[in-house]
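Yeah, one chain of the complex is gone here, protein chain that is, but the others are all in their spots.
Should a chain be cited, it is by its letter among A, B and C, assigned in written order, with residues numbered from 1 in that chain.
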Amino acid sequence: MSERLPIYLDYAATTPLDPRVAEAMIECLHTSELQGNPSSMGHEYGRRARARVEQARAQVAAAINARPASIVWTSGATESNNLALLGAARFHADRGKHIVSSRTEHKAVLDALKQLEAEGFSVTYLKPASDGIVTVEQVRDALRDDTQLVSLMHVNNEIGVIQDVGAVGRLCRERGVLLHVDAAQSAGKVSIDVEEMGVDLLSLTAHKVYGPKGIGALYLRRNPPVGLRPLMFGGGQELGLRSGTLPTHQIVGMGVAFEIAEREREADVVRIRALRERLWAGISKLRNVELNGDPERRVCSVLNVSFHGVEGESLQYALADLAVSTGSACASASETPSYVLRALGRSDHVAQSSLRFSLGRFTTEAEIDAAIVSVTQAVERLRSIAPKNTGE
Amino acid sequence: MSERLPIYLDYAATTPLDPRVAEAMIECLHTSELQGNPSSMGHEYGRRARARVEQARAQVAAAINARPASIVWTSGATESNNLALLGAARFHADRGKHIVSSRTEHKAVLDALKQLEAEGFSVTYLKPASDGIVTVEQVRDALRDDTQLVSLMHVNNEIGVIQDVGAVGRLCRERGVLLHVDAAQSAGKVSIDVEEMGVDLLSLTAHKVYGPKGIGALYLRRNPPVGLRPLMFGGGQELGLRSGTLPTHQIVGMGVAFEIAEREREADVVRIRALRERLWAGISKLRNVELNGDPERRVCSVLNVSFHGVEGESLQYALADLAVSTGSACASASETPSYVLRALGRSDHVAQSSLRFSLGRFTTEAEIDAAIVSVTQAVERLRSIAPKNTGE
Amino acid sequence: MHYSPLVERHFATPCNVGQLASGSDVLTARAGSQDRGVEILLSARVEHDRIVALNHRVYGCPHSIAAASWLTERLTGATLQDLARWTWREAATALEVPPEKWGRLLVLEDAVRALEKNWRSRPSNHAETA
Partner (left out) sequence: MHYSPLVERHFATPCNVGQLASGSDVLTARAGSQDRGVEILLSARVEHDRIVALNHRVYGCPHSIAAASWLTERLTGATLQDLARWTWREAATALEVPPEKWGRLLVLEDAVRALEKNWRSRPSNHAETA
């Protein structure tokens, strides 16, 4: 175990709690009046907990311009994505069994779609251009008479590109097709307006927005109402769409996190983007480095770079003083090169030599400058010991 | 809103956090080194979070005499029950489509079974005797050649009776049928030994054991391994059985809660049982009150009483200074009389006039004495204004 | 469940609880049953053409208890015509009883109708109504 902790540049994997969020959660953990079951409306403990739950529902709804009644609490975006996709597809199977999505979606979308394929649905996985963007034309061309659902992520978790969800939303409206958007990575960084974007289902999670892990939400359009088959059944909480005792402290934490994220979004974005540009300015001084994903249409916080002539595992090992990721958190446990970079046309070998730097609310200029030094030294050292391609 | 808070006698709906659990959780909320994604094994933040997650897994496993590898984290017992029932039934559908359960299971079991019936499974719901007990003979008689699964709760949440799960486990072993046990209400109050009980699947939740809401676990036998179809798909956490970022602080809280609950179980049980007997001694001085459920084979903490000649809603309203429940938390939002008491043969009207008092670790003798006074006064007053059945 | 202040007051301190000792000037009426969730017993002392005392006993939900208590205040001093004119809606409005509880107020009206019937059938009454 390293003594000094590395510089945290893995905000896209998960964010530390904002102290204001921690404070709100700790109040719930310390205050016995708030520890009743929010479903126990028969007594004061339950009613007070319920009041906090509904306050948080309003906070999350406000952050995406939705009505509180359209927010369903879940355990995170994985559950939200599964509830949205499995729930809508199974419920509306009679409308048609075709679904349109993309190759660069998060595993929680891709694996849910695989399950639907096993259940007899057919899925078109759109291949983005090398910049990571899926165009509305691609979606239009993929729509069929039996298409019931389109699922497209707002901001990609590995390369940070932003999809034009609004245009796809208008298209889906015209065609009477449901649109699900995985917004786990955009909340707090890109404005989300479910009305303007014409979204029917939208997945959110707290732990990418300085809130707690293990709590998320699914936005579900209420007019016209979108029908869903629940993933789990029981007490009938959340209008029967998601049973299970509501975790007051978690929900309160998510509410505060989203309220802060929306209020401070613009200031955060300006600061974080400047830091990211400083990082890229430093790293791009190295020869043979390549930015992955569209340089303009991207979230402020993510920088995904391929380092040619440097082996990925050695690069990460040499950068022990930086907490960065070689892909999505779940993937980085494994050795396999990022399927997202592969979809952009990168070779296994280049994908393997790529790192995702993701910055956040607590990143400092000093950390960025230190990161530039580490990366430069590591890359130059590894290149210096490698065989020259113009050898002998 | 009442100024002074009522006396909390609704521990079966949910328990307040044990301060030691709160402390452990707050450490996670305050310590940035612990706020990495437990799946980010590429850096120290992830590895330290993972270490805490695995420590908690060992704590929960130890409390039920299981191996850590057999514990899967979920969002609570609702999810655990659904994962166990939907997951096993769908996975093993080829083994047979018959399931045996009981009428007094929690809604999270009954509604999951309803869903399975909609998917073509047939379910036998055993009717317990008026004492609430389902006998092993009843289970034996219900088994068919195509029975693949038996689901029986350990301790009932409304009346507190304890089922002889061990005997049912031995029977299921003989017959090669899977046994699922919903142990949400027994953990920390009744000894749970998955080996001795011969259980294949067991549902747990933290918030009934002085741990946080929104975190639970499913015990899943590993040898021979029990196959399950996941409810949600994605990052592949928890060996692919339950994807989604692991909420370190929640898991740590559950671990500490179960470690404490098992260590202090016997002392807690003795204290709480004495308080419950004191409560019953006081309440039973009233004429025409009836204890629901077997008087001996019951958990230490629950007392469910029918008050004849008193209308239920008025009784609860008159007892505004007591936080008690008219059934399970989820049910008490609604007006309908408890289906559990109905299954025991009580009339709607008697079921309607019943209250569940549930005691816990922080209940005091003074609270019990005050509760006795309130109940006595309320019942006598309401009876005094009612028409005498031998009227005129 | 929401309870109006008036319901709260009558539930906490119901008035005219009990049953008047039977006598030639005392009418009683009973409606509902415990199994149905509401049971009401009214007893009224009538002098000349008016109710001079009205007592009640009630089994039921807070709204039913409050409504019965409220009724005894409302109809003390009432004539047979007042009784005939009275309907459950008056109680529903005065006590802000939610629709799901209206059925219980009908039982209260049943009791009032029964009381009215007994009053009409009193011998001493024929002249007046003739």
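We take it that a contact is a pair of C-beta atoms (placed from the backbone, for glycine too) under 8 Å apart; a residue touches a chain by one contact, two chains touch by 3 or more.
Just so we're clear, the structure is a prediction, and the values are computed from it rather than from any experiment.
Under the touch definition stated at the start, the shown chains contacted by the missing one in the entire complex are A.
The chain omitted from view is touched by exactly one of A:138, A:191 or A:314, namely A:314. Although one chain is not displayed, chain A still touches it through residues 309, 311, 313-314, 317-318, 335, 347, 349, 352, 382, 384-389, 391-392.
In the analysis below, only the chains that are shown with their structure count from here on.
Within the contact network of the assembly, the step distance from chain A to chain C comes to 2. Of all chain pairs, the one joined by the greatest number of contacting C-beta pairs is A-B. Distance between chain centres (mean CA atoms), chain A to chain C: 64 Å. Inter-chain centre distance (chain A to chain B, centres taken as mean C-alpha positions): 34 Å. Separating the centre of chain B from that of chain C, both taken as means of CA atoms, is a distance of 45 Å.
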